[in-house]
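Below is one structure, written out as structure tokens; comments come after it.
Complex shown without one protein chain; remaining protein chains in place.
The letters A, B and C name the chains in turn, as written, and every chain counts its residues from 1.
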């Protein structure tokens, strides 16, 4: 039975304490370019203010690490403000109203972060954290990395929503110029593969519960594109009338196109030559991966191109043998970069790749059996899986089995696509 | 490789003409208890008036069978009224406004049916229909059977929406009394099965394009319940506070429960002892399958019961060896009937069974390559598969590979559930 | 003190019984061209199905005339269906869902009318009705006449909402051709006038409670136009860009223009030459009064014309000396007719004239002190007064003191305008 090799053991585990310091500092650094006022903007219901991300991730450690070991919360009344969606953690402030929270101030939130950090680090150093708490701490770091990416996507939307379109940072470089890279097809025979991750924390190597259990899957014969679809290719779709041709779209997607007046990807200017980036309005790099697409747009493009989106098992069996390396947020570009080599490229980083897989439980899936069981499982309805991470994902956060998910209309993430096609 | 046997060849094919007569007459018979006014009610956007169903199914034959062989439509201006969702067939009347169509009258629609029938039958008898038209005719009959079920579910909702709750028919019998039937679990080992149907019309035996291609699927080790969940069992969930326990629900489902104030299945009275049926308000038969559940409710019940919904491959491999026999609309009861035997029961008929499978294309799926390609494929987003047919489905309409689909909040169909569970 | 003469005594009062027969028969006649299906259409929340009007007006007699004299209702369960807005008469079917009432059928409603008529007439003939019941009967007749006009305006909207735009009656004549009639200004000095009607039934001569008490009002010096604004004049406003010039509009009106995409009066075709009428699509008579305007449009036109709308006291002091004669529904044209004479014309009939007066209680106003007190007073907020009746008003229904009222966005009534201007 052909199979994908078991996932590589995690890189020599960095001790928890330095990682805690690193991850927490990274969030703070992402917020550094923002004024207290910028950090409060909520430009749509799906997004959150940067300040809220900073506070919520801190609350997560307080609630799930410190409280279980007997440390009363510093500000019990903030539980209501910074609980995101944990029904088991009590009532919470309505998500669409997070932008109204002028109190606590950004300054108070940053101080709150410091005080919680001091408590966590002291507990770590004192060896006061039992295994379960250390696991929760591990989870909290991955959780915070997710919010680092959301902080970037949400502030991008917030500043773009401002009529004057200010930049998040004025000092971001442009992506390197590049010649177009021909697209090749990597053919794969039908096979049974093992995908997913062994159940953590029983098995070593962190993975979310939704990546488990590791299990057999039947991958059909198909071919996978060597790289994501580029801006230039997507522009061809736009110029060919893709947004005016109902036959190319899912029914719900076409309804959305008409209701919202979509004519091009989010953040593109009408001239199809410029797009808003975290560095402000910039020329669109023709050969970089297209991003800020909804599932509907990715699917319609694939249909127009005579192809389809890959299934998540197809994607994972291609990615599993490779190291999870690529262009991530830490590179400080914050927009996708053109492919610069032939062969299977950019599976990790640059853009999240929409798959054709609905976000569903794997066979034998069980949510974590405590409050963190609300983390993933309850969202397994109406969403689609994206794979591979993006230019806004922290390096080291994703892996072959990582399953990101969003509803099909979402397009404020750095989401693009890679084509697949059935075997002839 | 363990596999399910190929689907049985279709029962000795009944010639097209008598089947055409039978199916068309059956629609007319379903509308017989309705006044012209009843036949015009549209009680929600998802439902259509009975008159519209009668006209639309007729339009389908005119548009897809007669026009291609050169017969001009009888009433060209009705194309706008009775096109459902075919973008390639031109603009159309908005679905939520179908209830405003006082013209044509029911009488005119019935006359339209007769005139189209005469044309179709004459063409059939004269041998004027080429193979492609005969295939479209075949499709049109299956299409009409789908609308027969919708006519029943839509009129049920329409009459229940009336403050006085009139019956569709006053002469419907009650289901037979029955003792509770113990639920058994049928264990199945991991296996590769073949599911789906060969592509029609290239292969004989009608199937929708979404059932194709027939393909290998990996079924995990699991156990399947011998019968659907009963009203009494579901009542236990309600009385245990199932509708007040967020931990049992998908996030979207819980939002719906709260937004709509759901406290029990659609059509149940607050006393949990009576429910509205097509025969009016009736005592709820304790051991008949529960129905009029949304996917959210089916899923929450399964979680409460420590089980899950079956995947569609699991369901199909169990159903494929069995004849597609059971309790269908033709039996004239129009509500589910209690199980009366041990062993695997009621896979066909009684209630549609929600599966845990999102409605997605099979590997290698291609929509039909003409106007009928809009029939199924464009809806493969945001919906879930149901299997097996119901007490409102015409006998002979479903088969093992049949894939019905509805969005997760829909509960006006005769939709229930059968439990499955992972192998220990 | 200059003053308007007291209103003329009512024309030799026709006895109640023949009037009852006449009014009831007139409603029936208005519904005659409609099928049961047409009579069930509700094309917007503000409108009601014709069948509902027929039933509600009958319910009014049963509830307010027969029940108080001890006659139990024929169908007590219909109270819920046909109560319009009387909180004191119990709960009621939501207005936007009146179109779902396939039961009772039109036939049953007509039979209900006959049975209630028999009871009323028998009681009348037997002299069983005390004075208060006879007053209620009187009120019920005026009430029914209001619904006769609504039946026409609502069915006009319903049939126009049908994509095929069928006519209500195919046999309606065209209005007579006419030369343009110059507009003259009738100047009035500042004066104190008496307006309104003595309180009925204490005083003879029916009037609604909102017309009382008769009271002094100060009318400023002004001039009133001799006739309503014509279609040709309004077309000038449209062609001059009136619908694109925010400076001409009230703020709420401009918001409505943009939200609804208004570009011309309701029922006008884009060519500004044809309009939908109860007789189907017809050429627009250039010199007939413009109608189907909202208050916003009437007000914007007046501003464009350098004028304003008249106040209701201004209108009433002009109309009071005149007999309430003109072009009404009984003339069987059902659209406004061009002015054919000089001098003050068309105050009564043809089109309701929007005034610049908000619909407010007169000084000393008291609602009737029983269930009918809900008839008028509770609507004195957010609406505007219209005066004079229209081509869809039954002859004899209006009088100088009559106050019709609608919200400012309403334009499905036969509503037009007459200009006024301040004294130089």
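Quick notes
Note that contacts are C-beta pairs under 8 Å (C-beta built on N, C-alpha and C of every residue); 3 or more make two chains touch, one makes a residue touch a chain.
For clarity, every value in this text was computed on a predicted model and none was experimentally measured.
When the full complex is examined, the chain removed from view is found to touch A, C. Touching the missing chain, out of C:204, C:220, C:241 or C:332, is residue C:220. The chain that is not drawn here is touched, among residues A:43, A:226, A:251 or A:376, by A:43. Across A:101, A:152 or A:284, the single residue that touches the chain missing here is A:101.
Across C:239, C:252 or C:273, the single residue that touches the chain missing here is C:252.
In the full complex, chain C contacts the hidden chain through residues 85, 87-88, 190, 192, 215-218, 220, 222, 246-247, 249-254, 295-296, 299, 308, 311, 356-358, 360-361, 363-364, 374, 378-382, 408, 422.
Remark: the residues of chain A touching the chain excluded from display are 35-38, 40-43, 77, 80-81, 93, 97, 99-103, 105-106, 158, 161-164, 166.
Just so we're on the same page, only the chains that are shown with their structure count from here on.
Among the other chains, C has the CA centre that is most remote from the centre of chain B. Inter-chain centre distance (chain A to chain B, centres taken as mean C-alpha positions): 37 Å.
If you average the CA atoms of chain B and of chain C, the two centres end up 48 Å from each other. None of the residues of chain A touches two or more other chains.
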